[in-house]
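Here is the structure we will look at.
Rest of the complex left out; these chains stay put.
Think of it as A and B in the order they're written, each chain with its own count starting at 1.
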Amino acid sequence: MQGPNLNILGRRRPEVYGHTTMKQINDMVRARAEELSCELLIFQSNQEGVLVDYIHRYMGECDGVLINPGALTHYGLSLREALEAVEAPVVEVHLSNIHAREEWRRTSVISPVTLGQVVGFGPRGYVAALDLLLSYIAEQRPAGNG
Amino acid sequence: MQGPNLNILGRRRPEVYGHTTMKQINDMVRARAEELSCELLIFQSNQEGVLVDYIHRYMGECDGVLINPGALTHYGLSLREALEAVEAPVVEVHLSNIHAREEWRRTSVISPVTLGQVVGFGPRGYVAALDLLLSYIAEQRPAGNG
């Protein structure tokens, strides 16, 4: 899942976020998911509530969530509660190192309800996050299901 | 009115919010409204702006608002301004005792523009809140109109 303003990636402040577009990132993540035979749904919205609706729709059916919440990271408490309700592991990704930028970017309301974060590695961080999420899910699953 | 994530009630963290669904709560409130011959509109959205739109639509036509703002309680300043603009009494309801949970849940940006709050009584709190709201409205109304 991609939060607000990620749809314009590549055009938006490339000195911070790089030149890769969201489509290219999505393709990288989708390719990786195919390699690992995992089914992946990709969704972006600039509206917090629409992200929440989407999470509800797949609640109970998905095994994990990979999300870059964009600026909602810092105030999206409704998104937080939706992710908390999913009861599947959530991994938070950020393209830039949010700890080396403005002070307000250092506080995430999302992090406390996630399994972990991958921060500051650009598009490659999404792939690493997917790998980490899938490994975690595989490990939790009872052996007989594998 | 029901704020973000209330649509998944019953499935979401039942150890905190209980097993009653939003539909069941809505039915309880509707039943009570019928008993008291009061006309009731029920609405839920996960989007702050959609809640604001809804409030605007009925501005000047409704005599009171009963709202559980969900996580918007803590940052929904647009919702606050819409409720303030209604100029009808607003009652805020919370299922759980928000003062016995995380620190950030203790601050409500909505409370200062409401008539009052009913907090921590689960679904039953909605019915009590409706009663209190209707009593208040009845009392404000000039006797000849009754």
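Some observations on this one:
Heads up, the rule we're going with is that contacts are C-beta pairs under 8 Å (C-beta built on N, C-alpha and C of every residue); 3 or more make two chains touch, one makes a residue touch a chain.
The shown structure was predicted, so the numbers you read here are calculated from the model rather than taken from an experiment.
Of the identical chains making up the complex, 2 are displayed, while the complete assembly in this file numbers 12 copies.
Rule of thumb we're sticking to: only the chains that are shown with their structure count from here on.
With centres defined as mean CA coordinates, chain B is found 32 Å away from chain A.
Touching chain B in their complex are the following residues of chain A: 47-50, 52-53, 56, 59-60, 75, 77-78, 80-82, 84-85. By the touch criterion stated above, chain B contacts chain A in their complex at residues 3-5, 7-8, 11-13, 45-50, 70-72, 74-75, 104.
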